[in-house]
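This report concerns only the one structure given below.
Note that this complex is displayed minus one protein chain, with the remaining chains in position.
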Amino acid sequence: MLIVMDAAASAEDVRRVVETVQKLGLSAHPIPGAQRTAIGITGNRGAVEAAAFENLPGVAEVIPVSAPYKLVSREAKRENTVVSVGGVPVGGPRLAVVAGPCAIESEGQAIETGARVREAGATLYRGGAFKPRTSPYSFQGLGEEGLRILDKVKKETGLPTVTEVMDTETADLVAEHADCLQVGARNMQNFSLLRRLGRIRKPVLLKRGMSATIEELLLSAEYLLAEGNYDVILCERGVRTFADHTRNTLDLSAVPYVQRISHLPILVDPSHGTGKRQKVTPLSRAAVAVGADGLLIEVHPHPEQALSDGPQALLPEMFAELMKQVRQLAPVMGRTA
Amino acid sequence: MLIVMDAAASAEDVRRVVETVQKLGLSAHPIPGAQRTAIGITGNRGAVEAAAFENLPGVAEVIPVSAPYKLVSREAKRENTVVSVGGVPVGGPRLAVVAGPCAIESEGQAIETGARVREAGATLYRGGAFKPRTSPYSFQGLGEEGLRILDKVKKETGLPTVTEVMDTETADLVAEHADCLQVGARNMQNFSLLRRLGRIRKPVLLKRGMSATIEELLLSAEYLLAEGNYDVILCERGVRTFADHTRNTLDLSAVPYVQRISHLPILVDPSHGTGKRQKVTPLSRAAVAVGADGLLIEVHPHPEQALSDGPQALLPEMFAELMKQVRQLAPVMGRTA
Amino acid sequence: MLIVMDAAASAEDVRRVVETVQKLGLSAHPIPGAQRTAIGITGNRGAVEAAAFENLPGVAEVIPVSAPYKLVSREAKRENTVVSVGGVPVGGPRLAVVAGPCAIESEGQAIETGARVREAGATLYRGGAFKPRTSPYSFQGLGEEGLRILDKVKKETGLPTVTEVMDTETADLVAEHADCLQVGARNMQNFSLLRRLGRIRKPVLLKRGMSATIEELLLSAEYLLAEGNYDVILCERGVRTFADHTRNTLDLSAVPYVQRISHLPILVDPSHGTGKRQKVTPLSRAAVAVGADGLLIEVHPHPEQALSDGPQALLPEMFAELMKQVRQLAPVMGRTA
Partner (left out) sequence: MLIVMDAAASAEDVRRVVETVQKLGLSAHPIPGAQRTAIGITGNRGAVEAAAFENLPGVAEVIPVSAPYKLVSREAKRENTVVSVGGVPVGGPRLAVVAGPCAIESEGQAIETGARVREAGATLYRGGAFKPRTSPYSFQGLGEEGLRILDKVKKETGLPTVTEVMDTETADLVAEHADCLQVGARNMQNFSLLRRLGRIRKPVLLKRGMSATIEELLLSAEYLLAEGNYDVILCERGVRTFADHTRNTLDLSAVPYVQRISHLPILVDPSHGTGKRQKVTPLSRAAVAVGADGLLIEVHPHPEQALSDGPQALLPEMFAELMKQVRQLAPVMGRTA
């Protein structure tokens, strides 16, 4: 739990809060700031009741946290973070639309897709070179060859690129080619990888794990910030539930929740979030309406031939229609697209 | 599984499908229709692979169902159902906005809320007289007195009313007072109640159970239709998952999924779906953008005094702001509000 | 939260706890008992931190409850409750083994099954006359005819009977025939039904809902006790999760958890809990080893012809083998079978 004191709170006010914390058998950690003091509480195993502190003199706000993320929190930084990916801002008034194939399969497929999504209004290109696959016998991506194709796509289309990084060995290599390093859902708690990416200082797109709470997502982001990398973009991509009409259950409430407690931008990936082509467009609209900072959309010119995730990829013309709808919705949200 | 034949399919085409089904060890039930024949498949324990049938001559569509809902399906009725609740259409171009307190607590509270939500643009009034409560020691509603207040709200505001019906004993009584009978999430599979409401012939608002699949929701609706009541409105209100930042996880993908396979209208309840006041407005926007036919919103003039679900009730002025945002979004969806 | 004072606690100790509660902005409700005082806390929305009270003088135990169940708790009654079902004790040293078909389909099937399960060592007979079915088109049970067959099974085999009651209309009828009334998972929060069964005063077997927390299960039991019916048997039957290798995920940790906080007996239903015949025996062993008071097992002489839940029913010879294994395990648990 983090107790934030008023700017006008006295030293006596702070002392009183600290004592109250200690009476509860917990430890208080005053963190003096430029304008005001925050007091971290540790030692509790579950949640601490906010009511014990809310009415004490000088207390501005009580923020329940059962785990100590700090740098990612709004308390640490009031203003929204805008991450620049190869010059394209993510988190600002213009919606970031990251589009492209799940996996880069060939130069032709990659560049064709890039041209089509740029034309339709995408602001960033995505395409996997290293693919984490449930089965060892599935297509695992083109690897380094895929990264070279990614360079060409960028050169041809002008779109900065996002691609997944799967491990520490290839992190530097991937960072040489891509403008933003994606950490997939399965690696959200691969802490060694997070630490490494925290030191590489390229923007990171961190996807929520399949059964991760928002707190765990933010703590994984905290690993990156704690190493000095503040260019972190979060991504809701659906969680695993009993519901079987979609591949995952897209949890759009994560967006306003994250935006309230963290300054980091958050995108939504309705392609993985639903796993069904027909649902990508309606859920993209919903994501924009809920307030997301952008979208991650899988597009493939020939989804029936896709080597991975074909059933959820949009055709370029479907993506163009999606962008049309997004452009209509964006102004209602005070955004552009 | 339901196999729908082309209007132009020959008797021979149908025979071939039936044989293929039988070769798989399953039973085929041809259902001749006015324009075309559908063939139901039973005897399978799990899903049947659609690929076995999709390419046979004369097959128009293969609809995977592991349980035989029929009347609620788009196959049974192509056009959207529009349910009239006391003269207000639900499922048509105008969004249905059902607003009011979780529980009717007093005549004053009920009427005040009704006046405020009507003024802000609600089209229907909701208020609970019989309340299902997890604990026997919680406020259980005003009962019959609540129903009388409901009548007064309707008289004062002109808004048709929706209220929950908890059991077969009070079903007739509730039906005398309300324009639409709500079946709560906990009763979604109370089949005796569903059968009774199927015979009462008042519109029914059927909420998805906390861990119900869409198929189960539709099969519960099928109970109502099978008894002759076609005025059924579905409602997504969040499902129970591990995620703990909201009370339930609102599953907005249910909306396009239901709309594809069923002709029944579907509303979204972001109040129960999130359980948090701050998330009601963003998720209401998302519900409209995903294509829902309307919203169910809890409003209370003094939520801190509410006898149930206070933390998720909006203040009337917050509801007015929500309606303003909904009105901006509706045209993008080809709707009014 | 319930704070239990030492038998030796002074009035001053109690007063101090009450004050501490009030300082947290909550309400304290001292409940003086024969030997010691308990203090209920209300007004909190989430959990209250136990640490605030555990070290106060005179406090014996702090029991976190976010909802006020009282009569079902160990605090209200230290000793295990033993429920007599037609003379057969449930909750005592002998394991209760309730066996029989999911649904009574015919007199022959019912009696044959009864004879076989009695012979193998079952202590109670189960068989459904009124069946809650997801689809309105599935076999719904023989109804009253099924109850008459149940009487015959009891007469023939001497085994007291357990059968499901689905609604308030048929509750009295079912109670005339059966020795124990089962409330199914879908009706766990059918509060009108619970209240009615609370007044009927026949033993009730209450199954955990598909997505019910243990607290909700206990609060549903509280509905029964609050109406005066103390003969309540709980039943863990699996919960709904993403895991797809079984129909439900059997949550055996519920058993020791319930036994710690409640005095009511708890059975395990591995037939519904797994939905797969091959898993019933291993999970039955596990249920006995975890400390359950008994088992609920579906047995059918011809499962391939069963009108409901055939895939999970054991053949009589498989049930006999199961009982053999249970008899070997029971002594390790200080039980007989």
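Each chain carries a letter (A, B and C) given by its place in the written order, and its residues are counted from 1.
In this text, a contact is a pair of C-beta atoms (placed from the backbone, for glycine too) under 8 Å apart; a residue touches a chain by one contact, two chains touch by 3 or more.
Note that the structure is a prediction, hence the values are computed from the model and not measured.
S.K.: Which residue, C:Gly143, C:Gly291 or C:Gly310, contacts the hidden chain when the whole complex is considered?
M.R.: From the options C:Gly143, C:Gly291 or C:Gly310, the contact with the absent chain belongs to C:Gly291.
S.K.: So one chain is hidden, and I want to know which residue out of C:Ile41, C:Ala110, C:Ile214 or C:Leu264 touches that hidden chain in the complete assembly.
M.R.: The missing chain is touched by C:Ile214.
S.K.: With the full complex in mind, choose from C:Ser10, C:Asn55, C:Gln278 or C:Gln305 the residue touching the hidden chain.
M.R.: Only one listed residue reaches the unshown chain, and that is C:Gln278.
S.K.: Of the residues in chain B, which ones touch the absent chain?
M.R.: The missing chain touches chain B at positions 23-26, 44, 46-49, 51-52, 54-55, 240-242.
S.K.: Across the whole complex, list the residues on chain A that are touched by the chain not included here.
M.R.: Residues of chain A in touch with the missing chain: 45, 67-70, 132-137, 166-170, 186-187, 189-193, 210-211, 216, 219-220, 222-223, 226, 239-240, 311.
S.K.: Touching the hidden chain in the full complex, which residues of chain C are there? Just list them.
M.R.: For chain C, the residues touching the absent chain are 211, 213-215, 239, 241-246, 249-257, 260, 273-274, 278-279, 282-283, 285-291, 325, 328-329, 332-333.
Keep this in mind: only the chains that are shown with their structure count from here on.
S.K.: Between chain A and chain C, what is the separation of their C-alpha centroids in Å?
M.R.: Taking the mean C-alpha position of each chain, the two centres sit 43 Å apart.
S.K.: Per the centroid of Cα atoms for each chain, what is the distance between chain B and chain C, given in Å?
M.R.: Each chain reduced to its C-alpha mean, chain B and chain C end up 31 Å apart.
S.K.: Check each residue of chain C and list the ones that touch at least two other chains.
M.R.: 240
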